[in-house]
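Report on the following structure.
With one protein chain withheld, the remaining protein chains of the complex are depicted in position.
Labels A and B are assigned to the chains in the order they are written; within every chain, residues are numbered from 1.
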Amino acid sequence: MEQVIVNGFYLGAQYALIALGLTLIFALMNVLNFAHGQMYVLGGFISYTIYGKLGLPFVVALISSGVTLAIVGALFERFLFRTVIKRSLREESTMLLAAATAFFLDAVILLLFGEKQRGVPKIVKGVYNDGNLIMPYDRMVVGILAIAFIAGFILYMKYSRPGRAMRALAQDRVAAQLMGVEVDRYTMIGFALGAMLAGIVGGLLVAITGINSGIGGPISIKAFLMVMIGGAGVVGGAIAGGFILGMLESVGLTVLREFGDVTYLVIFAALMVFLSIRPNGLMGKPWG
Amino acid sequence: MSPPVKILSVVVFLFAVFVAVPVMITVTGRTDFYYTLTSVALLSIASAGVWLTFYIGRINIGQGAYSLLGGYASAILVVDYGWSFWLTIPAAGLLCAGVSILVGLPILRLRGVYFAMVTLVFTEVARLLALALPVTGGATGMTSIPLPGAVSIFGLTIIPDFASLENPRLAFYLLAVTLMVLCFAAMYRIVHSRIGRLCQSLQQNEELASSIGVNIVYLRLIAYAISSFLGGVGGVIFVAISQSIYPSSFTVTDSVNFMLNCFLGGLGYVFGPMLGTLVLYFGWDLLFEAGRFQLLIYSSVMIVLILVLPNGLLSLGLILRRKV
Partner (left out) sequence: MTLISSLSRRALLGAVAIMAVAVASPALANEKLKIGFVGVTSGPAAAWGTSNVRSMQTRAAWLNETGGVKIGDKTYDIEIVTFDDQKDPKRAIEGMEKMAQAGIRYVVGPNVDDGAAAVRPVAEKNGIIYFPYAFPKSLYTKPASNAVLGMIANYQSGPAIYKYLKENKGVKKVAFVAANESDPLSQRDGGVAAAKALGLEVVADKDTYQNDTRDFTPVLTPIVQLKPDLLVLSGVAPANAPLLIRAARELGYTGLISTETAQDAKVLEEGAGELANGFISVGGASTPEIASDTMKEFVDRYTKMFGEYNDESNTKVYALEYIIETLKADPAAINDVEAFKKTMDSFSAANPYMKGDAKLSYVGTTSFGQKRQVAVPMVVNVYKDGKFETLFVGTVD
């Protein structure tokens, strides 16, 4: 059972990091970024190319993934989302744009990097095994890095100037504007930051699970689930949602394996029931 | 639009779908377009349902579940219980409506992205149920489902047996567009009725609507049930065409596409989902010549369309009129 808990915790750490970027963009702009998973994949392929193909240090690869995605995110916000948000009557309309950008990134990634599953050499070799608990060292490193990134992000949002501005924006856009926050600028920074987080987590996980041009859509959907569990648009919610889903999968797969094929059916049905009881997730804003 | 113009456009439209299109296809010999347009008609029926839930202010990404349910209901009734295919169309639709009321009661309280997500999860639940329930045949799906049979009243054959037709493509096309016309006529009627106006009040502000005495729970359920009915009907016809159904016949991708069709056509226009489906589905189809650049061109065009017309393709008319 310890193994199951540790698995769940590790899974939760990476899920939480995936969910963070999505929830940030949602909090700032009310955009459900369908392309989040595709950004993750792009980040993964950049790390794959730099670390796996060119043989540069993993840290360099990780930074490149983050920076590239930040630029992509900023461009998307500036030239696509800003225009559409200003001109559309119903703000849900951005969902179509988000989906279109997801298709676009899918197409670009498939053309650039091919259809095959890719992987990189292990960043740390060896497996920790005390007879009771088994954990490869590279997973430990990735898990710790994921938690470090989460902590860094929280601190940044809490204490840095842009972080405070973004929190103000998320809380009340109009009031923030009246207080002199440059709305456009910080929205762009926020979108870039969200995309960067997706890129970083993609780059990070390429070391464990590799990367594949087709998984963007499924990753987005998984990220949506975590955000919904925790509550949309709240940083704490995303983190909680990530850990809960990770634990749910790990424990569920072990406990429910007797019942065979219905494991995921039970997990998803439970999610629906949970959301029916708590319509805003654990700690979401009521307006969703 | 003045009444005469309205009537005229309806006549032109009916003429186009029932006469002009078949004639054009016969003349050009592009018989493959029968299936393309049949798909467009069926997908636009399901999308119309999604549009109706948008109309009450809910983002519905769960329509695929009802298409799958409707498809399975029809297949099981035809294969295991020997029902006539034609009876299964309303039966499957009503079953979907019934299920949607049970599902809708708890989840329609959710709003915004939460409702969107819970319906998305519901699509996956439907797929997994289809895999797990014994009645569906599980992973092996159902195959070799018979084609729709003949319908006759007093010995007079109204609808011929599809299996006896040289090629049932035209028959399926006519069936699909007939249903589409009925569906959109009903939608138009609903939107312009008292219920339609109440729905719109829901879209704008539920609390306010509730405070002036609108029974919002009832109204939401009705809209969602009609929506799911349409999703089920779309699924039924698809199953009849492919003569097979699998748990993966309608998936999350379909649910998302139904939603995108509504967005692209325009959330403010009854006929939005029809146009949106046509452009998205037909567009993909035409680009098949582009080979591996298909998705790239498709998504780029889509992005440009959204940038130019963020409120849907049908808002073009509005913009043009304003300029004039």
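Criterion: contacts are C-beta pairs under 8 Å (C-beta built on N, C-alpha and C of every residue); 3 or more make two chains touch, one makes a residue touch a chain.
In this text the structure is predicted, and so the values were computed from the model without any measurement.
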Of B:Val50, B:Ala126, B:Ile216 or B:Leu295, the one touching the omitted chain in the full complex: B:Leu295
Touch criterion as defined above, residue of A:Phe104, A:Phe224 or A:Tyr264 at the omitted chain: A:Tyr264
Residue, one of A:Ile85, A:Val120, A:Ala176 or A:Leu271, that touches the chain absent here: A:Val120
In subunit A, positions touching the absent partner: 3-4, 7-8, 10-11, 14, 52, 106-107, 110, 114-122, 127, 129, 134, 136, 139, 205, 208-210, 212-215, 217-219, 221-222, 249-250, 253-254, 257-261, 263-264
Hidden partner interface residues of subunit B, rising order: 9-10, 12-13, 16-17, 20-21, 24, 28, 30-37, 39, 128, 131, 138-141, 143-144, 147, 167-168, 238, 241-244, 246-249, 251, 253-254, 271, 274-275, 278-279, 282, 285-286, 288-289, 291-292, 294-295
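Here, only the chains that are shown with their structure count from here on.
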Inter-chain centre distance, subunit A versus subunit B - centres from mean C-alpha coordinates, in Å: 32
Residue ranges of subunit A in contact with subunit B within the complex: 26, 32, 80, 83-84, 87-90, 92-93, 95-97, 99-101, 103-104, 106-108, 110-111, 217, 221, 224-225, 227-228, 232, 261-262, 264-265, 268-269, 271-273, 275-276, 279-281, 284, 287-288
Residue ranges of subunit B in contact with subunit A within the complex: 54, 59, 106-107, 109-118, 120-122, 124-125, 128-129, 131-132, 252-253, 256, 259-260, 263-264, 267-268, 292-293, 295-296, 298-300, 302-303, 306-307, 310-312
